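Only one protein chain is missing; all other protein chains are in place.
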Amino acid sequence: MFGDYSLADLSSIFVMQGFAGLILFSVYVLMALGLAIIFGQMGVINMAHGEFMILGAYVTYLCSTFFQEHLPALFSAYFFVAMALAFLASGALGMLVEWALIRHLYKRPLDTLLATWGLSLILQQAYRSIIGPREVGVELPTWMMGSIPVTDSIEVQINGLFVIAVTTVITLGVAVLIYRSRFGAQIRAVMSNRSMAGAVGIDTEKVDRYTFGLGCGIAGIAGSAFTMIGSTGPTSGQLYIVDTFLIVVFGGAASLLGTIASAFSISQTQSTLEFFLSGSMAKVLTLLAVVAILMLRPQGLFTLKVRR
Amino acid sequence: MTSPKTSPEKSSLQSLSKAVTVNDNPFMKPIEWVSLLLLAGVILVVLPLVLDGFRLNLVGKYLTYAFVALGLVICWGYAGILSLGQGVFFGLGGYCMAMYLKLEASSVENTKIQSTPGIPDFMDWNQITSLPWFWQPFHSLPLTLLLVIAVPVAFAFIISVAMFKRRVGGTYFAIITQAIAAILTILIVGQQGYTGGINGITDLRTLHGWDIRTDSAKVILYFVNGGLLLGCILMAQYVKKSKLGRILVAMREKEDRVRFSGYSVAGFKVFAFCLAAAFAAVGGAMFTLQVGFMSPSFVGIVPSIEMVIYAAVGGRMSLFGAVWGTLLVNFAKTSFSESFPDLWLFGLGALFIAVVLAFPNGLAGLWREHVEPRLFRKAKGLAPTPTPVLPAHGAPAE
Amino acid sequence: MAKDTSDTENGLRSPLRRKLLMGMAGLPALAMMPRPTFAAAPTSAVNTTGLAVTDTEVTVGILHSATGTMAISETGTIQAEKLAIAQINEMGGVLGRKIKIIQEDGASDWPTFAEKAKKLLVNDHCAAVMGCWTSASRKAALPVFEQYNGLLYYPTFYEGLEQSKNVIYTGQEATQQILASLDWVSKEKGAKSFFMIGSDYIWPRTSNKIARKHIENVLKGTVVGEEYYPLGHTQFNSVINKIKLKKPDVIFADVVGGSNVAFYKQLKAAGIDLSKQTLLTISVTEDEIDGIGGDNIAGAYSCMKYFQSLKNPNNEKFVAAFKKMWGEKTVLGDVTQAGYLGPFLWKMAVEKAGSFDVDKVVAASPGIEFKEAPEGYVKVHENHHLWSKTRVAKALPTGQFEVVYESPELIEPNPFPKGYQ
């Protein structure tokens, strides 16, 4: 297995595979973070998560064309504007969906699954009708392309670095928001005891709406970031949904730290296996391992042992 | 403890039960006989008379999905286990059947242009020179018929024992079954030398020498399919009416209470899941026979979730509703997508949402609320039981 | 449209009819009137098997995915087929009968293709069907065409290993697409080592198998890697690392769909400069570049039989007509062009046979030549595939291709290549 490579090659392999794994890790965290909030904190199974991501991607696409045509001077910075708008658009749609749909279903988690699946079909068709069935190519500013050579054989992708940076910022932001802010305290209060939270004067409906919106907004940012590495089409969102759910469940739904740990272990397993096996088998083995571990340890990686 | 200890007061109460007749538990209530006859009449008489061969074959195809929906009524409606991987069992049943048919179609004679005659064409394309061991049993028809059921049920058994013994339930179960569907799809597509890959197993011709592609064969298969479906409904009805059916409902509501009444909850869930898998497998096998091929596109997540909506539209607690729901959604799909292909997904999406928000009891609920009362105003003799009151959270006892 | 007509009808064999039709094309009002009977044989004579043919009309089916994941790819083909049929009608139709289209949606779902194929044949009695895109949809529908003796014109380049009486394959089978381009890259770039990456299903695997045999047995090169990823996979960093380490002379890629987009974006991001690293793909047409982004793939070589930028009068007219009908922004790819061939090949075969009967049309098909094809001259082979040229073109940042190589001769289709299985 290693015989084909020289020692120097091997060390480069490990460095670059480590970096590839790190990018995959960031991608997974970004995908799963919004869902971890929605599923982990609220118990809602949002099957339309991928479509919220794609909304962010489409917003980025529209931004890129807008800047190209009207503000070419600022094109190199458009991506930041696009990410902010993606957050707002997906978040706003999320709040609308919460108001119209989700709030009626808090006691029926399996029904949220069906309803949001229906929503995902509607969104897909909406994208198809409005923007068209073809995939759209998102132009990136030149500074985000290419890679930085570290040594002769080791190069670091700029957009990979960018994804890692975005993930870090968003994750820290969410952690601070949930564990340090007043709004976070309210979220946690509502999620742990709804009626008590209501009794102490927290507007639980509002908290629900903003929480759902937050989760969807983060999905929008993820979608925006993914235009750098993936495809943007009406059905692209479906590519992500199984992976995303597995990451959240594997991490132990209620814990952000768990989601991160789970994204880390899954991404490292997958990128390592991918290097030594074929891509399909790597994927199958990774998913199988996750499912098998979940069967043995259904509470996921990081769940506190609690009194039932 | 298998029999109760009798207590001293018992004798004084002996006569009491004789006066009470209402808690009789007949196999089917009159209204259920009416529903059954109605369904049987439509499937076995009306549709074959009204539809041409092409449309009838289509209905036959839809009815194979109804097996899955029927299983979901037991497993989801009654036992509260939502599986998003029913396509796995539909597919496994279908693949088992397809493997037999493919071997028959790949006789040495038919495949003499191949470098290895006598094996399925796709194996030959993938440089496989002898039939893999797991294809061997499918030379035999009786063994195939057994495996059509046994393979999916064994798979369901392994999954469900592993998960229910560890009390994985609800949303987690749904997500894990969905992941299993994804894994199996990737596996089937990737191992194309053994499975036919993304194209599936196609060009199936004869069943034990009988050409299944002829129009007369299609009609016969349609009736076999309809008969099997009615048989499965009766089987499901038996389960529903047995104490097991009530235990499933009880479990869905108060799992702990059932456990502390001395039942092994996991065992009952495993049974419900395996039964649903068996139904799905029969549907898959009938699908293969009627449509003439099987492909991984039935195993994945999308068809699996679509099959859930059939059960939901029919009414997740209604066996007959499952069949009507399947027919309705598929007719809608066919006619909508013929005239307004763009609108179809909007319609399907809206259907999902409406069924959850506005009609949690589906067609069966509408029937019970609007049709039955009128029916019985006219024919009072038919209705010895009052219409059950629908609970707020949408889980009626049928 | 009239201008197109006068060029396109050169394929017709009868000078008399040509003159007649030219006149009609110039007089649209007249063309709308019922066809005079002297121009067409009686329906009973040209249709003995109960197809949907009247004195004025013949029904043809179009069966592609208008919805679902494949709609992205199949839309262009539908448009091309409709354009071809409109042009044929403009010219006076087939045996004096206008073509009426019944379009069905396969919805990216294989059994639906089988179901709709059956509907088109059994209920609508279509004289021919232009349809299917993926191999899986064709495999699903094929038994239906064979059972009901229908006629399918299949436009996509595909893996071969098939030859049906009831199908005319207007795209390339794998050897037509691959062998000449490998010869070219070996000769032109001196390539010796190849790294193959594909989506994990039958077409890439079969194509790579053929390519590998050719590389190893004919070109005496080596394959240093062969990798497959599940359809829809979007993370290619690991395989890109492998490519960097193996340093192959050529990356041979047949990744499809959404994965395609991810692959090229990540390749570019990883600093693999396609102007220095030769990449040969058999799965990227102008349609795909739309989604990938011209910048991301500029410099890659694609092997197809048709590119929108082909410089010949036929193609310029085709592109102009297509854009006129479907909008300036549309792009045309290989399969779009192959879809455009179908109705014309059928029309010529029907007219050669003097009948709409499928058996007669099939019998008349081999040897049909279409000189006005946008890709240039094509001819139907005995095995129902087309003789056509192979071209290699370099992707430009604009999303268009610049043709750098064209096989000097038409390449014979060989769906069951000896020595490559």
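Lettered A, B and C in written order, each chain numbered from 1.
The working rule: a contact is a pair of C-beta atoms (placed from the backbone, for glycine too) under 8 Å apart; a residue touches a chain by one contact, two chains touch by 3 or more.
Quick note on the criterion: contacts and distances are computed from a predicted model.
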Listed names "4Fe-4S dicluster domain-containing protein", "NADH-quinone oxidoreductase subunit H", "Lipopolysaccharide export system ATP-binding protein LptB" or "Membrane bound protein complex subunit mbxG", with the criterion being the UniProt name of the chain not displayed:
"Lipopolysaccharide export system ATP-binding protein LptB"
Contact partner of the left-out chain, one of B:Phe271, B:Phe287, B:Trp344 or B:Phe359:
B:Phe271
From B:Asp52, B:Glu253 or B:Glu369, residue that would touch the chain that is not displayed:
B:Glu253
In the whole complex, of B:Val151, B:Leu244, B:Val282 or B:Leu345, the residue touching the missing chain would be B:Leu244
Under the stated touch rule, tell me which residues of chain B contact the chain that is not displayed.
1-7, 9-10, 13-14, 16-17, 20, 22-23, 25, 238-239, 242-244, 246-247, 249-250, 253-254, 256-265, 267-268, 270-271, 388-389, 391, 395, 397
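Keep this in mind: only the chains that are shown with their structure count from here on.
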Pick out whichever of the two, A-C or B-C, is joined by more C-beta pairs in contact.
A-C
Quick check: how many Å separate the C-alpha centres of chain A and chain C?
38
Calculate how many whole Å lie between the centre of chain B and the centre of chain C, each centre taken as the average of the chain's C-alpha atoms.
40
Pull out every residue in chain A that's touching 2 or more other chains.
125, 128, 238, 278, 280, 283
Could you list which residues of chain B touch at least two other chains?
186, 189-190, 342, 345
Contacts from chain A onto chain B in the complex sit at residues 39, 43, 45, 47, 101, 104-105, 107-111, 113-115, 117-122, 124-126, 128-129, 238, 241-242, 245-246, 249, 278, 280-281, 283-284, 287-288, 290-291, 294-296, 298
For the chain A and chain C complex, residues of the former touching the latter
5, 9, 12-13, 16-17, 19-20, 23-24, 27, 125, 128, 133-140, 145-147, 149, 153, 155, 157-160, 226, 228-233, 235-236, 238-239, 270-271, 274-275, 278-280, 282-283
In the complex, go through chain B and note every residue touching chain A.
76, 82, 84, 162-163, 166-168, 170-172, 174-176, 178-180, 182-183, 186-187, 189-190, 301-302, 305, 308-309, 312, 342, 345-346, 348-353, 355-357, 360, 393
